[in-house]
Each structure stands twice: as C-alpha cells, then as structure tokens.
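The complex appears here minus one protein chain, its other protein chains still in place.
Up next is chain A:
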Amino acid sequence: MNDASSRPVTGHVPVLRLGDVLLVTLQGDLHDSTAQQLQQDLAETISRTGVRGVLIDISGVEIVDSFLGRVLAEIAAQAKLLAARTVVAGMRPAVAITLVELGLTLPGLSTALSTEAGMELLARQAPVTRPGGPRQERP
C-alpha cells in the first residue's frame, strides 16, 4: 500500500494496441468518471480497430467495489457485442476474497492470473477467421 499505487487517477486510462489485443493497465485508485470514460474509450477503440481481444491488467488495483466490478462486467459485455473477448488479469487475492464476500462473483468475466497468461488465453480462444470488419486488410 504505497503512495505511488494509491495516487488518484483521473482523465483517460491509456489503451495500448498489441496486435490483435487492446491492453489496459489499471493502477491505483480510479475515479468513477475515469472508469466510465475507459468503458466508452474501449467500445470506440474496439469498433475502430476491429481487435479480437481486450486485456485489462488490474494487478495494481487495491480495491474493486461494486461500481468498478460493474464497469468491468459491462466492458466485457459490450466487447462481446463488438466481437471481442475480454480477460481481466492479475486480480489480487485480497480483492477476490472481498468481491466474493460482497456478493459480486462476476460470472461473465474471464480471468487470468497474469498479463502473460491473459494474452495466451486470448490467443488460444480467438477465432481463426472472422469475415468482414476492418481487420481484413490485404496486401
């Protein structure tokens, strides 16, 4: 629980594109408005780029309350509607214990223990071909 990781985060969370996956790293204490902005940014970026996966690294997140839990679940749901899979990676054990006690088991969310495992999961489960969409770039 050091100062760097509990610094409030406002504005936009960076969304990085790694090939066919959007990578988001959440860190510290997120504003409600920042989480909602991220939700919107991700929908737009998925639609624009046609990526097949979204990986959200929450290893730097100290608490997930019902608000952030709902945002994560909604990100996964909207990504699915936009033909992309979402994996939430790196949840701290204390966060998992707390979420279950809170009554939030987030059944629609795919998880992985690390970013690396999350990338593997997305690579394994991505469909081999998908007709149409902006990704069908040909030389």
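The criterion applied here is as follows: a residue touches a chain if its C-beta (ideal position, glycine included) is under 8 Å from a C-beta of that chain, and two chains touch if they have at least 3 such contacts; residues count from 1.
By definition in this document, contacts and distances are computed from a predicted model.
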| item | value |
| --- | --- |
| From "ATP synthase subunit c", "Anti-sigma regulatory factor", "phosphoenolpyruvate--glycerone phosphotransferase" or "Amino acid/amide ABC transporter membrane protein 2 (HAAT family)", the hidden chain's UniProt protein name | "Anti-sigma regulatory factor" |
| Which of A:G50, A:G69 or A:G90 contacts the chain that the document leaves out | A:G69 |
| Absent chain, residues of chain A that touch it | 1, 6, 8, 29, 31-33, 62-67, 69-70, 92-95, 97-98, 101-104 |
